[in-house]
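The complex is shown incomplete by one protein chain, all other protein chains being positioned as in the whole.
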């Protein structure tokens, strides 16, 4: 199933794109598994997503932990800790 | 020695004056004694200053307690608890 | 920068914010504005004060805050005389590099002002004027800053 991935801040810069559409395998069911799957595609993605401790995520625009489910999700965002205000 | 007494808010209204100059006896050395002395002058002053629990004072423009000295003071103010802001 | 002003004219927030924001090193400005509540049945509010002593008391409060939180600016502007529902009675502002200092100092300024500055409110409701009573909570709010 197609999933839109959004990247923000330095994650976007390192990935080289702001957004992409992917079709991960059915056994990829959590955010953490999705990050592993994205990182395993090629060396550049692997490097961009290497710093897992500083990655945060949102599923369908709601902030979630890395163990959150992505089953049925349409949009997943990956980004560093927020620094607004 | 001449002393200026200032009244504010309902103390002023009850006293009927905003300010007066008095010359209390030398043994009147604290704010509390001054209030007693002022109140003893006539029935109207006595009534105006009757509610001692709700009287506050400043000596030479500094907030003080009722037992504060007035020796050498030039200005004493009597007023209700403040309600600004 | 300490700014103290007591006057009969309306409080101009644009000017006050410009001064508070312009202080050296400011990254955070916290403000408090007190208004005559428009739906409280009050027709007019009249503020009396103790000229001279008021400004000195406000300056002491602002200087204490500026020293305690290393503020770039501390502002207290208070109106006196008659005012109508919806009008501003008081404006305080604290400017600091970071938000915690600005927020705490702002609360301190208004809490201390409520107990330490010689202002008295008289409100007119249904044609009858009465002096507003001090609230017990005000002394408690001011006391929490003593440490």
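Each chain carries a letter (A, B and C) given by its place in the written order, and its residues are counted from 1.
We adopt the following convention: a residue touches a chain if its C-beta (ideal position, glycine included) is under 8 Å from a C-beta of that chain, and two chains touch if they have at least 3 such contacts.
All values derive from a computational prediction rather than experimental measurement.
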Among the chains presented, those that the missing one touches: A, C
Full-complex contact with the absent chain, from C:27, C:41 or C:82: C:27
Given C:10, C:67, C:84 or C:100, the one touching the chain that is not displayed: C:100
Absent chain, residues of chain A that touch it: 6, 8-10, 12, 58, 61-63, 77, 79-85
Absent chain, residues of chain C that touch it: 13-14, 17, 21-22, 24-40, 86, 88, 97, 99-100, 102-103, 106-107, 110, 137, 141
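In this text, only the chains that are shown with their structure count from here on.
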Rounded Å distance, chain B centre to chain C centre (Cα mean): 26
Distance from the mean Cα position of chain C to that of chain A, given in whole angstrom: 48
Interface hub residues of chain B, defined as touching at least two other chains: none
Multi-partner residues of chain C (each touching 2 or more other chains): none
